[in-house]
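Missing here is one protein chain; the remaining ones are kept as they sit in the complex.
In this document, chain identifiers A and B correspond to the written order of the chains, with residue numbering beginning at 1 in each.
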Amino acid sequence: MAKRIDVSGLTAYYGTHRAIDDISMTVEPRSVTAFIGPSGCGKSTFLRTLNRMHEVTPGGRVEGKVLLDDENLYGPNVDPVAVRRTVGMVFQRPNPFPTMSIFDNVAAGLRLNGTARKSDLAETVEKSLKGANLWNEVKDRLNKPGSGLSGGQQQRLCIARAIAVEPQVLLMDEPCSALDPISTLAIEDLIGELKERFTIVIVTHNMQQAARVSDRTAFFNLAAVGQPGKLVEIDETERIFANPSVQATEDYISGRFG
Amino acid sequence: MSHTAIKDTRTPVDPSDGRGSLSQRSLPRWAPTGFAAAGLAIGAGVGAGAGLSSKVQWGLIAVVAFLVISYTATTVVENRRQAKDRLATSVVWVCFVLAVIPLVSLLWTTISRGIGSLDPHFLTHSMAGVIGSDPNGGVYHAVIGTLEQVGIATVIATPIGLLTAVYLVEYGKGALARAVTFFVDVMTGIPSIVAGLFILSIMLMAKIGPSGLMGAIALSILMVPVVVRSTEEMLKLVPNELREAALALGVPKWRMILKVVLPTAIGGISTGVMLAIARIAGETAPVILLVYGSQFINMDPFNGAQSSLPFYIYEQYKIGEVEAINRAWSAALLLIAFVMILNLVARGIARWKAPKTGR
């Protein structure tokens, strides 16, 4: 079920401001690809172009191609709603639906798609919560509101919600930045398990995290504040951290700037 | 203002294009406009064909037709989820149009029927000795009444409102402040006729006759909570650093409030006062109970019955003669112009003086 992503010549705008410029890369299926880079380099913007979430921000506009296997996400007739069902997303801050129970949160996406058979629903919810390593903690309080969980549990709930609809790709936008170290560890373990089934792209500020969880790492940079962000290089994670081919990458990783 | 319009740019259907799992047939961009036109055509067709007299029915039929067409077409071409989405969009648009129609009709009627007899004669004469079917007569006495009553109400309500807001923001804490806050909110909802009855009951006990002043006091009861609420909002926007800077210079608190806080917020405060004036200028009920209305010019707001613009409109409407109704519309146009100008100027000041906030 995991698919491969081919990006070519992708440029994204906020109004007239060019946020990222002419990015091309390939993301391998069943692997974890990490995006690193200084603040404002456009890595989150780029992530959001991969499931057409960028265009919901006022003034957001995209040029270029994103191929999911062989289908262009930005082709004519492509329904952005269908794209987002195929490419799931987990956000920086956990955002469960505040008025819904834990069960309803996970079932929300399924219900939208019309998977309404009660027994199927319960089965998928259980499977997804197990997949997110959350089942044992919440199985006795599925009807309690999701907002009552701890931050780390809420984030795993959001992951369960995202994987319940069986997406091809899972995008994660700094999923651990609002969490404590123990919750972060739990999420990182989970990412390791999820890559068996999904193509995962993760944006992170934390370079150790990128080194721990990812197979490949992409480094983004910008020439100056106000300039568009660019992809500097993408390679095997070990190569990027041990022996990058571009000087800027080495400077960033060794903490000389950023 | 944060705005969260969700827009998905959907591309129109191109039949030659091969479709994968993410693509789907979609209606062209002009489809909603087309559906609306078709709905209107059906509404007009059925309305005229069945000889329905009321345009309201034509409109309702058009609305129903529009909703049914867009839902069905989207279900057929796209799918049920898209159809529901399209239906919701259509309903929301219909709601907006429904709200605009009465506003346009009201403004149009008032202008078109009021402009005719709104001339210098109308503005400079009273109704003294004018019978209902006489096309002469004017609003001079009513304009005088409105200006005096609203003027007195403003003089009473503004200081009380300002001081109360200062109390709530600068001094108030504890149970008293909470009670004042709550009752200011509740006071905003007092019907004008109840405020009128309150003053009436005082008049009955103190054996006071009707006068512009009594009406003005009732109007000030309606005005105070509006002034308090808007002033309070404005004072809260004054940054605390300013207060501390003044206090650190050894300025007493009351001078700090008078010289620093109030001047900083003066733009927003005057907007609030003007909006409050616009609100009470249109009140009729207290005038009926407390000022009684009059055909004659009475310059003295402290003695005897007076008229006012809203009362005059009601009085002429009740006469029912064509000439009187014309006078009612002209007075309505005058009143609406007064209220709208106040509103526009007030909001102009608000925009011009608006503090920059982070959002």
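Heads up, the rule we're going with is that a residue touches a chain if its C-beta (ideal position, glycine included) is under 8 Å from a C-beta of that chain, and two chains touch if they have at least 3 such contacts.
As a working rule, contacts and distances are computed from a predicted model.
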{"item": "From \"Phosphate transport system permease protein\", \"histidine kinase\", \"Hydrogenase formation protein HypD\" or \"SapC family protein\", the hidden chain's UniProt protein name", "value": "\"Phosphate transport system permease protein\""}
{"item": "Hidden-chain contact residue, picked from the options B:R29, B:K84 or B:H121", "value": "B:K84"}
{"item": "Per the touch definition above, residue among B:A62, B:L118 or B:A328 touching the missing chain", "value": "B:A328"}
{"item": "Those residues of subunit B which, in the complete complex, touch the missing chain", "value": "1-6, 8, 52-57, 60, 81-82, 84-85, 87-89, 91-96, 98-100, 102-103, 105-106, 109-110, 159-161, 163-164, 166-168, 170-172, 176-177, 179-180, 182-195, 197-198, 200-202, 204-205, 221, 224-225, 228, 237-239, 241-242, 245-246, 249-260, 264-265, 267, 278-279, 281-285, 288-289, 310, 313-314, 317, 325, 328-329, 332, 335-336, 339-340, 343, 347, 352-356"}
{"item": "Touching residues on subunit A - with respect to the absent chain", "value": "51, 53, 56, 58, 81-86, 88-89, 91, 93, 95-100, 108-109, 112-113, 147, 158, 161-162, 165"}
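Convention: only the chains that are shown with their structure count from here on.
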{"item": "Subunit A-subunit B separation of Cα centroids, rounded to whole Å", "value": "47"}
{"item": "For the subunit B and subunit A complex, residues of the former touching the latter", "value": "3, 5-14, 17, 19-26, 81"}
{"item": "Subunit A - residues contacting subunit B, complex", "value": "52, 55-56, 58, 68, 70-71, 73, 75-83, 86, 112, 114"}
